[in-house]
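One protein chain is absent from this view; the other protein chains keep their places.
Moving on, here comes subunit A:
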Amino acid sequence: MNKQQGNFFSDTLVMTKRSIVTILRNPLIFIPNLAISMFFLFVYEAGLSGIANLPAFEGANYLAFILPVSIVSAAIGGAGGAGQALVKDLDNGFFSRLLLTPSSRLAIVLGPIIAGMLQLVIQAGLIICVGFFLGLEVAGGALGVVVVLLLTLGWGLAFAGYSVGVALRAKNAQSAQAGTFIFFPLIFLSTTFVPYELIDAAWLKVAASINPVTYLFEAMRTVLIDGFTDTWPIVLGFLVIAGLCGITITFSAVSAKKAVSTD
């Protein structure tokens, strides 16, 4: 008999490949996502770069400061698309078919999550290219760009994991979309447009200090603006993102199990 329990890594690979193929076959969904995050970079740079003359910026270039915002916000389309893909699978019954295979539930959710993450990393690469075109200088050099992309990768996994988990709970496109709105407080209750020292409201300072996205911003900005002279913010960024990934991916795998067992 030709049947056996699949292997976790090959299952994850097969699932991921399939998710990438479905993304590529729907260019009308991913191309606007690419365009919008680059658009934001232009707008932020054009509208806000004057802020960089403030003393707290210590002469840093605003483009390097705002680039992480553009990358992090790209996740809503890129990595967030993983949740939408999952809703589609639930709607057309393909998800039940996946649950009926012997693959592990984790491999089943990792397919769209990894595909969403890759989409975000490619978006980030393009954003950085546009940044260079606008005059971006990276203090950390080529290695610095790699570190920013690695941080993006972690953020992509975390956000895609979250959006897949929400989709599995919500089971319809509208609720899944509503779930991704958590993104707005996450990105704006942070050091989004100005450094921590310049935040006025005490409540916003508190929100920013408990918001994991703040540590992601800090890590990316450190690499981009100061290079590797002070590595602690970078390490902290990786630690926070790793923890976040652990939480959201567990959430999505547990939700995959629940999607069938309860009701």
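Annotations for the structure displayed:
Just so it is clear, a residue touches a chain if its C-beta (ideal position, glycine included) is under 8 Å from a C-beta of that chain, and two chains touch if they have at least 3 such contacts; residues count from 1.
FYI, contacts and distances are computed from a predicted model.
The complex includes a chain that is not drawn, and of the options "ATP-binding cassette domain-containing protein", "Cytochrome c oxidase accessory protein FixG", "Tryptophan synthase beta chain" or "Xanthine dehydrogenase family protein subunit M" the UniProt name matching it is "ATP-binding cassette domain-containing protein".
Within the whole complex, the absent chain has one touching residue among A:V14, A:A173 or A:L236, and that is A:V14.
The omitted chain makes contact with subunit A at the following residues, 1-7, 10-11, 14, 18, 21-22, 25-26, 89, 92-103, 260-263.
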